[in-house]
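For reference, the structure is listed below as structure tokens.
One chain of protein is taken out of this complex; the other chains stay put.
So, chain A:
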């Protein structure tokens, strides 16, 4: 079986860390900034960053529709933090004009855990992973509510912080900032299963 090619949406954010984590999880990883680059990947990571910036740049550079089409067509996608926001069908408190790619039937609350002074690290028990993963939460969002098709993978302090709906995976926290690549391995397996 050939190695899956996974893109990291490289408009803004911690792209480099995801590229490294994906490579460590045995995928070929490459940055994606253009529709033609998107067409060449088997799966995509939407990194952490500023969701307002990523949303604006995606619209400006013609990625919004192609990405929605790929997600609707079954391409596996994984979003962390801002990426989780971008994969939500609905944002509770969007900036005016802030659009998402969608893909998960959920409502998210941005910066729900607070500002930077409230950013924290904690162990998170994720369904399907045997021991807790290192959760790095930075001005992190949480998932306010989910639809019937959405599987809740993890909670912290009573709030949903990891979800999956079909081929779309999202976490409030940043596994890419740790040396623990188990969630990236899970995602690479999802991509492999689709090929």
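Things worth noting here:
As a working rule, a contact is a pair of C-beta atoms (placed from the backbone, for glycine too) under 8 Å apart; a residue touches a chain by one contact, two chains touch by 3 or more; residues count from 1.
The working rule: contacts and distances are computed from a predicted model.
From the set "ABC-type quaternary amine transporter", "Pyridoxal 5'-phosphate synthase subunit PdxS", "NADH-quinone oxidoreductase subunit J" or "Potassium-transporting ATPase potassium-binding subunit", the protein name that UniProt assigns to the chain left out of the figure is "Pyridoxal 5'-phosphate synthase subunit PdxS".
Of the options A:38, A:82, A:146 or A:162, the residue whose C-beta touches the omitted chain is A:82. From the set A:56, A:90, A:159 or A:192, the residue in touch with the chain omitted from the display is A:56, counting the whole complex. Here one chain is not drawn; of A:89, A:134 or A:155, the residue touching it is A:134. Annotation for chain A: contacts to the undisplayed chain at residues 10-17, 33, 48-50, 52-53, 56-57, 60-61, 81-82, 93, 95, 110-111, 115-123, 130-132, 134, 136-139, 157, 174, 177-182, 185.
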